[in-house]
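My questions all concern the structure below.
The other protein chains are all here in position, but one chain of the complex has been omitted.
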Amino acid sequence: MSKSIPSQPILQVENLKIYFPIRRGFWGKQVGEVKAVDDISFAIEKGKTLGLVGESGCGKTTTGKGILRVYQPTSGRIYYKGTDIAEMSKAQIRPFRRQLQLIFQDPYGSLDPRQSVQAILTEAITTDRQRHSAAQIKARIEELLQAVELDLSMSDRYPHEMSGGQRQRVGIARALACDPELIVCDEPVSALDVSIQAQIINLLKKLQHSRGLTYLFVAHDLTVVYHIADVIAVMYLGKIVELMDAKDIYANPLHPYTKALLSAVPITDYAVERQRKRIILKGEVPSPINAPAGCPFHPRCRFATETCQQAMPKLTAVGGGHQVACHNLKQVTD
Amino acid sequence: MEQRRVLEVKNLKTSFFTPTGEVKAVDDVSYHLHEQEIIAIVGESGCGKSVTQMSVLQLIQSPPGKILGGQILFEGKNLLDYAPKSQEMRRIRGAGIAMIFQEPMTSLNPVYTIGEQLTEVIRTHTKCSRKDAWQIGVAALEAVGIPDAQERMRNYPFQMSGGMVQRVLTATAIACRSKIIIADEPTTALDVTTQAQVMELLLSLVEKYKTSIIVVTHNLGLVTRYSHRVYVMYAGKIIEAGATEDILMHPWHPYTRGLLECVPNLTEDKERELVPIQGAPPRLQNLPPGCAFKPRCTCVSGLCRDEFPTLRRIGPNEHWVACHLDAEVSQA
Partner (left out) sequence: MMQNFNAESFKQFLRVFFGRGILVQISLVIILIFVFSALLAPILTPYTPLEQDLTQMFANPSAAHLLGTDNIGRDFFTRLLYGAQISLVVSLLSSVWAGVVGIILGLIAGYFEGLASSIIMRVIDAQLSIPSLIFSMVLGMVIGQSIPGMAIAIGIGAIPSYTRMVYGMVLSLKHNDYITAAALVGQSETKILLKHLLPNCFAPLIVIFTMSLGTAIMVEAGLAYLGVGIAAPTPAWGVMVSEGYKYLTQHPRLAILPGLCVMLVVVAFNIVGDGLRDALDPRLRGKL
């Protein structure tokens, strides 16, 4: 990765909370709230990738979109290059808007069916409120299509005339058109065929190198995150339960949930896989509307004690940049 | 171990007739399933893996679909001799071969309770009173590990999670004493930890009820962990078949090898560059002659252009492959 750049985090998230109110009745009275993201903190260094992994409903996508202010954070701070953008108004955030981009999960829903590739990219290029000549726009579109390895003849195509992988490339080109610094990749390959996934992953890595991009990579697929991320944060029910160097996720997972998750992910290495011990969790992820008190994982945890039912464990450093939120780390690791 | 074939599909052909041409979704596919065996049918979207299974149960919507030929042998009879809506076919769909779909929620009727739907299915396949059927249903729910089964029988599908509904569907198969369960992408819509639960459940059925299972999936990981044998499909055809170990340790067909090399693996160096398969799966309308994989293949020879390679056996084991490649090139 880019070694020469000093390790000043480009994005620093502190105590981020995103709650969605549940409203009922004629007057829309608030009867509760969904704690989609509940007090999380992390930082990403420039040019690096932070992988956010977890199961559906754990708040990983909400976190990603909250940082882009698609969702309004309930509280907490989001420092982008040292400036807190969490509370900014639409006008205040305008200078930063284009530097923070999103790559979507669904390559079919993220492109307007009535726009050709050219129209999609032109829109993204020209919304920076500066003058562009037709020739400049054309040159820029060509440059972008080349960057995402699409044939120039694609520019006249409409989304429904393209395959999932091609659409995803257009989505990436649209993000690049804004000259972003930080890109939130929200499950960018999970809707694609296996053989296409690798193409997109390699493309994302290549673009990161050539353009010095920083990624927040949100995905449920642990193997993909392991491959692309430098640092991995494991989320469960709105909280980060473990944060570590990507290499440690297979070598040294500590949190019982991370271990279970890891064990549930099948490995295509036949010899290893058939020998592996499996941890099958009981029950399912509770709804974030009535998340359990204390550690959110305790109802499914083999090591749960009374403390776990009462207090949420703090994310604690265990050395080597590895942080875990668990009360019973000793018993778990034994 | 005596290996009895509980299902044998021979030269199955299913096409869809669209305005833009014939789509040969299943093109001369043969496979078999032994008793108490789990086989996996692997392939990407549009390779015909699901249509193959829908054809076995004659669930193809016609028109535009049509089963053009072949044999499906189950319990000594050719299922294609029965009309899709015949009494025999209906009996087989429940009590003989059960199917579990990718989207569990849409497989149950949202306006009836789980109990109502379970007992109805049970009573159409076994002659018993409503009360007995209810008891069988509760027992089946317990067998698939649903807590408070009595209570759950009174729930509507929307009151359950996706993984829970998937279990209910499995319970239906158990209650009807289905000999074969076809699971079409049973875990794709589920969370990783729930996936593991559902697969372990299916695995337990094999031992407990002597069920045989066909898993249709795009996930090679599931294959590695659970299946005995694998069939790899590409563009409507089976291109490689064999024991899971043979396929995963010594893949022959460039497509199979490509599939294995393009997925990241937790056990390997994370900096390894993934080797993607170039291009995209072909559209099945008006496929050119020759091997369907040749536009994406890294080792094409003159033969590949003109002639579709037939399945041939390689090595001492039951490892079959449809590729013109010689052994030396393949192992290289």
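So that you can tell them apart, the chains are marked A and B in the order they are listed, and the count of residues begins at 1 in each.
As a convention for this text, contacts are C-beta pairs under 8 Å (C-beta built on N, C-alpha and C of every residue); 3 or more make two chains touch, one makes a residue touch a chain.
All of these numbers come straight from a predicted model, not from anything done at the bench.
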| item | value |
| --- | --- |
| Residue among A:K35, A:K48, A:R140 or A:R174 touching the omitted chain | A:R174 |
| Among A:I44, A:L111, A:V218 or A:A291, the residue in touch with the chain that has been omitted | A:L111 |
| Absent-chain contact - pick from A:S75, A:T127 or A:T307 | A:T127 |
| Contact set of chain A toward the excluded chain (per top definition) | 68, 70, 94, 97-98, 100-102, 104-106, 109-114, 116, 123-124, 127-129, 158, 160, 171, 174, 177-178 |
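Keep this in mind: only the chains that are shown with their structure count from here on.
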| item | value |
| --- | --- |
| Contacting residues of chain A [partner chain B, same complex] | 55-56, 163, 165-166, 193-199, 201-202, 220, 222-224, 226-227, 246-247, 249-250, 260-274, 278, 280-281, 284-285 |
| Partner chain A, residues of chain B touching it in the complex | 44-45, 161, 163-164, 191-197, 200, 218-222, 224-225, 244-245, 248-249, 258-260, 262-268, 270, 273-278, 280-281 |
